[in-house]
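These notes concern the structure reproduced below.
One protein chain omitted, others in place.
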């Protein structure tokens, strides 16, 4: 295992310490509670926007704390949902008397821990709404299973909902927009290599020189299918087609196209994927009117990418465009 | 070789096409001339800021074309300096009658090709100033050698000088600031893994599980020394110490600290390095008042990092803070 | 079983989970996210650190302390699941100074009940439930036949081991492994394995008495 780390058990803490030192103008890191909180939190009368999940997906979520996006993030151990104590501490820290929105990616661990945290917060008299993202079309959805994973849409949702919350909108409206964004977005990912959880010390799976995994999540896990390596154009087709079909995107519609790197894939390759995606969508007369390309929701140093498409309407576009100032996303200010 | 590419010979073109499609609001990509040009270029009476070099260092340089930074970039083949024709085409495209600054990283190929381009541009009657960055303390400087490489400072310089140029400052002043920034900055890099040039198809060097290279550049080349893998804190010490000594940084001075990923190292690790760097500098009472952390000048998918320190003064800080809007760096607008 | 036996049980679990950290994490690699061993070890190390204050507690408080400690330190799916399990187990033995055979079976029933209430999994979904359900059945059967605590817990552990092995051919429909669908087949469930470890430790403590 080759990583720029000190002790395996200090990875998350050391990284959070660096983050806190680097972005003291935007946020503070509370190492004891293991939370990242917007500097001036709680913002009175503003809905607090809180997310969290395992670490290893950087910049998600800590990198999205700041103005116009998250008010707090709870980072768990690598690939492990944080615990209710963190979520409760963060909820209290961002409660500006307008309630708190919990943004949860659909994984059993995240859902269960946030569930317990919400129960505890409500005992405190804090109004909580929870939204679970589940945009991964690689996974079959069913009432009888754990359901689809929450992946790329989470990043977009956090930005958009954060934009609305900044206007002082009430909790119900913020939660409704969050649910709409989730229902408007779908994602699918693939891996060229596995990644290594520091505490495990070895790659989560073996993949030979000419193979890839299609339909992966963001936890270094294998995907739905192992296939022979294909060209960027073919891979883009494999990822985009199920998304377009599942979203039932029609000619004339407008989307935000998000090409995300899994952590170890350089930008030069992500632009190649974007080029293919643009050709596919243009061919169907679906218009990309906003885009995001880079490493935004990652799986440690895994090589690979995911594609997310988000159907845009005026409201979603407006809050996507709204100013944001966080370590990882910044515009308009 | 596992990469998200189509044909090996199309890597740069496909990626540029994606970039052009994604950022049409900021720039246009001229695939025939192989240049990336600010959308509204030439800006009349503004010094044109041009840089270029081999591809494989993304987002450098194309990702820095836009408002407040570069007016054009010339991407060469992977790790290969672009040719004078590209530089000349770009120079013409950004000449707003106030002259053009060529920002060149100190590599024989880049220097020679830019030299030829400047000769041709001057025949056209375009005023050219050239600034060569050479900030890599891993390399001994000498009149009788190729000298120090240009690495991380180049990114900072392009931003700062681009900020000044946007004010309409004359070419001599812009070039003088560029030279000052170069003289105020030093860098050093390290690699945990090699990288694979697509056309070569195999890693540029072999490194065993417990080894690292210290003193690398940005072209996938081995470094000055091969050492046993060390902790993030030790590595940071190895990189920062020669920089601090070479810059003769004193207690009370202010710096911009730039922790750069080589392409395959995830952000979580870069923040660990930043944490160590912050401790080292704080220990010497050197104040980090600005920072940049992420993949900004890369070596394809290489795992590793580089540290750059830039001594700040009021002028440099002012133009670092000035608004910038490019695909890869954006603030203040 | 006294409150000192509970400490012995927890101590043994902590030891075994430490020794099996890598093994459990390896089980979690092909069908999960390579953290189950680390998670469980983190949780029971935290429990272990609380022993000084726990020795004087009654059994119910001990078990509830384990529950809240796991909830606060494990994270992931296993934190709330095992956390709720121990909380409910504690609830089932409220104010008991010593656990009889039937108390132990009631404790196991509440333990499993907590996991099902939290995680909504049924038998056959390739989770902890697949180790704990046969274990509970076996324990009940032994109890009905008037067996000793040592025999009850030994049979429960043996049934848990069978149940754990039976997860290998299962197709997962709950937890992370469900994302792999058919590809989850052929791998032993890490959570069923940690459940078996806990029951094995219980049996060992009970046979040592």
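Labels A, B and C are assigned to the chains in the order they are written; within every chain, residues are numbered from 1.
In the analysis below, a residue touches a chain if its C-beta (ideal position, glycine included) is under 8 Å from a C-beta of that chain, and two chains touch if they have at least 3 such contacts.
The model shown is predicted, which means the values in this text are computed figures rather than measured ones.
S.K.: Which chains here would be touched by the one that got left out?
M.R.: Touched by the chain not displayed, across the whole complex: B.
S.K.: Would you mind spotting which of B:1, B:43, B:83 or B:171 touches the chain that isn't drawn?
M.R.: Once the missing chain is taken into account, the touching residue is B:83.
S.K.: Which residue, B:112, B:289 or B:333, contacts the hidden chain when the whole complex is considered?
M.R.: B:112
S.K.: Which one, B:197, B:212, B:286 or B:322, makes contact with the chain that was left out?
M.R.: In the full complex, the listed residue that touches the missing chain is B:197.
S.K.: To test your reading of the contact rule: which positions on subunit B touch the chain that is missing from view?
M.R.: Residues of subunit B in touch with the missing chain: 54, 76-85, 107-109, 112-113, 115-116, 138-140, 144-146, 149, 197, 199-200, 202, 204-205, 217, 219-222, 224.
We take it that only the chains that are shown with their structure count from here on.
S.K.: Could you tell me which chains make contact with subunit A and subunit C both?
M.R.: Both subunit A and subunit C are touched by no common chain, going by the contact rule given at the top.
S.K.: From the C-alpha centres, identify the chain that is farthest from subunit A.
M.R.: Farthest chain from subunit A, going by C-alpha centroids: C.
S.K.: Per the centroid of Cα atoms for each chain, what is the distance between subunit A and subunit C, given in Å?
M.R.: Measuring from centre to centre gives 32 Å for this pair.
S.K.: Measuring centre to centre with CA averages, how many angstrom lie between subunit A and subunit B?
M.R.: 29
S.K.: Using mean CA coordinates as chain centres, what's the subunit B-subunit C distance in Å?
M.R.: 55
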